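Left out: one protein chain. Kept in place: all the others.
Should a chain be cited, it is by its letter among A, B and C, assigned in written order, with residues numbered from 1 in that chain.
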Amino acid sequence: MIRLMMIGDVFGRAGRRALKDNIPGLVRDEQIDLVLANGENAAGGNGMTRENAREIFAAGVDVITMGNHVWNKKEIINYIDKEKRIVRPYNYPPGTPGTGFGLFKTKNNDMVGVVNLSGRVFMPELDCPFRCADQVIPILREETPVILMDFHAEATSEKAAMAYYLDGRLSAVCGTHTHVQTADERILEGGTAFITDVGMTGPRDSVIGVKKELVVHKFLTQMPQKFEAANGLYQFNAVIIDVQRDTGQAVAIKRIQNYE
Amino acid sequence: MIRLMMIGDVFGRAGRRALKDNIPGLVRDEQIDLVLANGENAAGGNGMTRENAREIFAAGVDVITMGNHVWNKKEIINYIDKEKRIVRPYNYPPGTPGTGFGLFKTKNNDMVGVVNLSGRVFMPELDCPFRCADQVIPILREETPVILMDFHAEATSEKAAMAYYLDGRLSAVCGTHTHVQTADERILEGGTAFITDVGMTGPRDSVIGVKKELVVHKFLTQMPQKFEAANGLYQFNAVIIDVQRDTGQAVAIKRIQNYE
Amino acid sequence: MIRLMMIGDVFGRAGRRALKDNIPGLVRDEQIDLVLANGENAAGGNGMTRENAREIFAAGVDVITMGNHVWNKKEIINYIDKEKRIVRPYNYPPGTPGTGFGLFKTKNNDMVGVVNLSGRVFMPELDCPFRCADQVIPILREETPVILMDFHAEATSEKAAMAYYLDGRLSAVCGTHTHVQTADERILEGGTAFITDVGMTGPRDSVIGVKKELVVHKFLTQMPQKFEAANGLYQFNAVIIDVQRDTGQAVAIKRIQNYE
Partner (left out) sequence: MIRLMMIGDVFGRAGRRALKDNIPGLVRDEQIDLVLANGENAAGGNGMTRENAREIFAAGVDVITMGNHVWNKKEIINYIDKEKRIVRPYNYPPGTPGTGFGLFKTKNNDMVGVVNLSGRVFMPELDCPFRCADQVIPILREETPVILMDFHAEATSEKAAMAYYLDGRLSAVCGTHTHVQTADERILEGGTAFITDVGMTGPRDSVIGVKKELVVHKFLTQMPQKFEAANGLYQFNAVIIDVQRDTGQAVAIKRIQNYE
């Protein structure tokens, strides 16, 4: 069995602290083989600096996936091509810096495929994530049947459709982007683990990571509002997924919510 | 203490069956004082017929709230004004059939205020739900501090902002619309219970209620696709909230997921 | 010189009548070599039946282009593959019925390439129209430098960006979809004729073709509203473009607005 942990969008300073506080214990106690985290909000809510990425890897993350905020810190364009442990949504146009999938070795030398895709409903205009999945999964399956997708999308329908579409072809479809963990984790008929959203790892007393009074003010006034990451205690949101080494089928998915 | 149960979007035949199977036992075992359900998808996914409403009330629901699908079955325009137990989003323009809030008596003769509002992010262009809440809540509070809002919205940020904005002014903000239950139920500092989404009561093996192959086909082809409610076993999604009779403050919120 | 006429979205009965009344005279007086019309609203506003297509061809249209309403009349799926004179947006997924570009002969046996693409801003989630143009134009240019694109899009920025992106690679970029003719027709530096929107050929006293009181009611009430084509007198909106036979460069573009 291979045990994967996927951590929901890491948001700002509180999110990064949550990684340091939680990953070592979980890896040890839960015997996790590979740790993934969505890093699109690592830099105070928007994007991820090189320094953020270093901090996240140092905290025990093996692979960082991204989302619609991937380019918010422009410096990522300079380092993403060199850092193969960062995977950005595959469905950006060809020629986009970085890569959309990768193969990663666990501590026990097992190979795990990782894909990142962005949804298109209420999201940027990218290539069709369903057809992109059709392209990428066979490439990864040549190396390993153990494959996890971070599907970064807004609409619950698009996420569920993706999971059903791919059921049996990969180990897990983990939704991200809404910053709220859903209570619908399950193993689909074909053996694919699915959760609509893993949630957020960041400041708890916030509106999806942002200082709540700023978001409320924005809704009340409809005027432009600079958002800032909230301070204070963190929440750590993740899922742990058990996958059969030889078939790539998931046999268990468990939600994690830790609090400071 | 007053115990309220809010049931997530009732979807089609399976959803209506779930109500009959689950409400009586829950009301008895959990000692529930008032049962609310979102009915916007009662008629096979779109809208609610008069017959659907009768069936839902007969199953033990005391108040039906609605959402963006409220007008999909046109006949509702004919009966919504006579049926005071149906509450549609308040932020439709003045003159819209039906009403957006109401006062309802529990079995023990306690008064409970109910408001329904629709979000505006990725949703129809209605009046500002925040300012509408500011209007309605004082009216209800003249009668009772025990007030529950069904905030029918897509974006997690809009739902959380609403809950924080109203914290301490009403008993509960229950999100609906995404059809996926979230795992973030909690009592905010001011005593307002909050969950981003209560989830869906309808066919489990589906994409948010719809036959999954139809939704997948729609995403793959981008061609118009008539959606049909899925068949098969149901899920029942709800929350149970305990509210202090005299202060209106919530002291507990518990998620319910029952399966056929 | 080759003279092309592109007619804006043909809307309902009034639009079809406008074709019969206007095309013969214009073809004769203006010496037009090829007549194109956008037919996505031919059937009372939504889609195009086989009978509509026959009527449009009989009125003197040589090529029908389409848009986001292409599939509204489902019967088109049955006849679009047999009728090579219908060109639907190319950027639907591979496998979609119909074709997205074609080569057509003028009365003088000159070859004209036609491409239809849909924008993505405020529109359905299709493949990137810019990259699709990069694919199609070279294919057509192997046969002829005289190429006209119907770019069916909402946002003025996307239409202008497309025209500048393709300037010098094809003869004309004609915007459609908004149903309002723009006054910005011009020849770009590289020799490509451009207009943001050709306009609508349909009922004049209407809101973009629809009975105006229905549209106003929809905006006022935010309730679902069945739209119907307006009656009454028509407007005929088109552009006439002169293209050099050997270079494919446009030398003139002229707007046409005829009224009943």
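As a working rule, a residue touches a chain if its C-beta (ideal position, glycine included) is under 8 Å from a C-beta of that chain, and two chains touch if they have at least 3 such contacts.
Computed from a predicted model, the values in this text were never measured in an experiment.
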Candidate in contact with the missing chain, chosen from C:V115, C:I208 or C:I253: C:I208
Per the touch definition above, residue among C:A160, C:M223 or C:V251 touching the missing chain: C:A160
Positions on chain C contacted by the hidden chain, ascending: 122, 128, 130-131, 154-158, 160-162, 164-165, 178-184, 196-197, 199, 207-208, 210, 212, 215-216, 218-220, 255, 257
Chain not shown, touching residues in chain A: 71-72, 74, 92-93, 95-96, 124-126, 220-224
Positions on chain B where the hidden chain makes contact: 93, 120-121, 125, 127-128, 131
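Going forward, only the chains that are shown with their structure count from here on.
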Rotation angle (°) superposing Cα atoms of chain A on chain B, nearest 5: 180
Whole-Å gap between the CA centroids of chain A and chain B: 30
Contacts with two or more other chains, residues of chain B listed in rising order: 220
